[in-house]
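Note that one protein chain is taken out, while the other chains of the complex remain in position.
Chain lettering (A, B and C) follows the sequence in which the chains are written, and residue indices restart at 1 in each chain.
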Amino acid sequence: MPQPACHEPQHLCMPEDARKRAARRLNIARGHLESIIRMLDDPDAYCVDVLRQIKAVQGALSGAGEVVLRGHLQAHVATAAQRGDSEEIIEELMEALKYT
Amino acid sequence: MPQPACHEPQHLCMPEDARKRAARRLNIARGHLESIIRMLDDPDAYCVDVLRQIKAVQGALSGAGEVVLRGHLQAHVATAAQRGDSEEIIEELMEALKYT
Amino acid sequence: MPQPACHEPQHLCMPEDARKRAARRLNIARGHLESIIRMLDDPDAYCVDVLRQIKAVQGALSGAGEVVLRGHLQAHVATAAQRGDSEEIIEELMEALKYT
Partner (left out) sequence: MPQPACHEPQHLCMPEDARKRAARRLNIARGHLESIIRMLDDPDAYCVDVLRQIKAVQGALSGAGEVVLRGHLQAHVATAAQRGDSEEIIEELMEALKYT
């Protein structure tokens, strides 16, 4: 029986708890996003209401991103010196954070 | 036959073009968001990949927000002095922009 | 006696009140920034303290930017339809807002 890739050497996989919690938050964001799309079917939709709803979804995505980042710092970054890959893992993270 | 509410006095509704274009972009963002949620079903999902995808969806939402904002400036803010409601419309917009 | 340029046709200048208030806020941000630079002379400076201070200055700059934006919307954008330059003034603003 093949092992999951995250148990193989060199593979870092997401902590299960962070994965589940991020999925839950992204599901809520999806529901919210769907309601904005429906709102836009209405010719009476008002711009500022739509803007506010879009910001709310962006906030929800930031929350999901925080869950993922915290899990990554805990499971992979905090242990990097022990594994000996600090430089790579930090460059990768800095790159991913850049496009905030 | 009742007029659409946006033609009634005091009601500002979204320009149809902005409404359609924002909906199209939000639909794309929804598809992308759904693919992240599926990605999180995989125990081998890697944190940094998920972070990058979340940022990509946030970028798509910002793009949709820009479409809405441009339409609002054009249809409602640029004409505010003519209608005489500059102060209200600007406070409302500043408030909505605050939570970027 | 030459008129100030902002009174010439086609020239839009900042409302004086916004100009003074923005300058005041930027002066405070400058003082704060100088204190971070001094803080960095100390070999015992702690990264997270420096990060927090940098964020605080960014918040102060955002506050100054809001003052400028509100003044611009009031003095120039809300009156654009009357002047007949809505398209140019909105494209210019969208461009400037992009790099948030």
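Convention: a contact is a pair of C-beta atoms (placed from the backbone, for glycine too) under 8 Å apart; a residue touches a chain by one contact, two chains touch by 3 or more.
As the structure is a computational prediction, the values presented were derived from the model and not from experiment.
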item: Missing chain: touched chains present in the view; value: A, C
item: Touch residues of chain C, complete complex, unshown partner; value: 4-6, 11-14, 16, 18-20, 22-23, 26-27, 29-30, 33-34, 36-37, 40-41, 43-48, 50-52, 54-55, 57-59, 61-62, 64-65, 68-69, 71-72, 75-76, 92-93, 96-97, 99-100
item: Residues belonging to chain A that touch the chain removed from view; value: 66, 69-70, 73-74, 77-82, 86-87, 89-90, 93-94, 97-98, 100
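As a working rule, only the chains that are shown with their structure count from here on.
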item: Whole-Å separation of chain centres (CA-atom averages), chain B against chain C; value: 24
item: Chain A and chain C, separation of their C-alpha mean positions in angstrom; value: 32
item: Whole-Å gap separating chain A and chain B, where each centre is the average of the chain's CA atoms; value: 20
item: Sites on chain A at which at least two other chains make contact; value: none
